[in-house]
Structure formats: structure tokens, C-alpha cells
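The complex is shown incomplete by one protein chain, all other protein chains being positioned as in the whole.
After this line comes chain A, so read on.
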Amino acid sequence: MSDNSKPPVLELRNVDKSFGPVEVLHDISLKVREGEVLCLLGDNGAGKSTLIKTLSGVYEPTRGSILLDGQPVRFARPKDAQNRGISTVHQFGGTFPLMSIGRSFFVGVEPTKKFGPLKVFDRKKANEIAVSAVQEFGITRIDDGDRLIGGLSGGERQSLAIARAVHFGARVLILDEPTAALGVKEAAHVLRIVLEARRRGLAVIFITHQVMHALTVGDHFAVLIRGALAADFRKGEKTREEITDLMAGGEAMAELEQEIQAYLDESPETEPVQNRPASSEEAV
């Protein structure tokens, strides 16, 4: 699906990120291509959120460089990354509980209309676009852009944040644990959104702690352990067990995982990971 002759949409070269004396990311080099889903895996505190914040202009790398279409770029603020088509849904965030759906959707990129010499916020347009963007993703319960975000369910809020990112993400879509707080059905929706974004040719960076979710959508996997890139491989290159062990973060965990696995599963599966259908529970 991805074209290796073209430079990657986004590339990190030897990126370090420190907060004062604490080095959170160490020598990270990664590539993301068009129409490809990169799954970023790793234990709690491994540095995944820090990595994507570096990609989305929240932090600047301490050392190393970021390349967009092969050209070095510098994102001094989130707006710079957005203007280059990089759109991010951060962990635990992105929506404002006491704002209306329409207003929240357009924070920072408000549509305006002319009112005499003045530019006014176009509430009607904002509401219409916001509502249709979420409905496109199957959340048809949302039909009134004046409703406050705080009245929506966790899944609806997350879907809204993702719909927003897809709407503004021209080239790269970054999702930090978008399925973490979601039920089975809502998580399936999110996975479908990811696949749809890939089909449209976007590069997607997807963070998750759930092996199933990663295996469902990932083309390319990168594992962070304590801020360093511990593994970088493509779909089919590692077994599900190996991935699970890597996600758990280390050797000691791997044994425990295997014990549990053996305990739960009479016949552990050992064949390489196949392209699975986008989760079975959503097939209606």
C-alpha cells in the first residue's frame, strides 16, 4: 500500500527529549508513510505521549530533527504542526466540557462570516460541520451542535475529538490511546475510523495498550521501552506473543505473560500475525 520510493511523510532522526536533567526520549528514529498505520506501543511511562507531543509541536526536541516530506522542519508551537497538516488527539483531552459541540470542534480554527466590517464566529456553519463530521463516523445520536460536550458519553467525546482531528488532519493523524476509555462497540468505531483514514491516504500514528487493537489496524509497529526504541518492525515480522511481550516492556514480564497465556489458552497460536478483519463484534 505504501510507496517506498517517496520520502516518508514524517520522519524522526535521532531525536532526544529531556525535561531538565530527565531524559524521556533517547535517540528515536522513526518513519511514517502515506496510507500507513504506525502503532506506537510501550508500557506506561515509556515516553509515547512525549514522542507524539514532539511530533505535534507541543515540545521541541532537545536534539535531533523532524523531517516532513524529507525536508527538516521545526514546530515551535502546535499551530505550526497543524498548519502542515498534522492533527493530533492527545491523551485525556481535546474537548471542553462546558463548550458546545460546534464551538469545541472549531477551537483555534473558528469559521467566520462578515458582519459589516467585523468578522463574527459562524455558529450555524460550525454546528453543521461538527455534527456532520461526527455523524459520518457513525455517531448519529449527536444531532444538535449547541449541546454541551460535558453531556456526552466518554465514547461520544472521544469520537468527536477524533472526527475533529480527521477533519483538520490533511496528512498525518496522531491518536494517543483513543480506545482506552471506550466500550467494545465504540472502540470498533475508532478502529474503523483509523482504517478509513488510512484508505484516504493519511499517515496514522496510533497509540494503544491493547494488542488486539494494534494488530487489527497496524502496518508498522514501534515499541518504546524507557524512552528508547526497543523494536521497529512491519506487520507479519513478529508473532502475537512477541508483540505482547514487547508491549509489556521487558523480559521479566514476558515470562509472566506466557504463563498467563498458557494458563488461559490450551493451544497457543504461533503463526505470524495475519491481516485480521476489523474486529468481529462490529459486523452487523
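The criterion applied here is as follows: contacts are C-beta pairs under 8 Å (C-beta built on N, C-alpha and C of every residue); 3 or more make two chains touch, one makes a residue touch a chain; residues count from 1.
As a convention for this text, contacts and distances are computed from a predicted model.
> Out of "Xylose transport system permease protein XylH", "RNA polymerase sigma factor", "Glycerol-3-phosphate dehydrogenase, anaerobic, A subunit" or "Septum site-determining protein MinD", flag the one the UniProt entry gives for the chain missing from this complex.
Choosing among "Xylose transport system permease protein XylH", "RNA polymerase sigma factor", "Glycerol-3-phosphate dehydrogenase, anaerobic, A subunit" or "Septum site-determining protein MinD", the correct UniProt name is "Xylose transport system permease protein XylH".
> With respect to the chain omitted from the figure, which of A:R147, A:R171, A:R192 or A:H209 is a touching residue?
Residue touching the absent chain, from the options given: A:R147.
> Which positions on chain A touch the chain that was left off?
Touching the chain left out of view, chain A contributes residues 56, 58, 77-79, 82, 88, 90, 93-99, 103-104, 106-110, 112, 115, 118-121, 141, 143-144, 146-148, 150-151.
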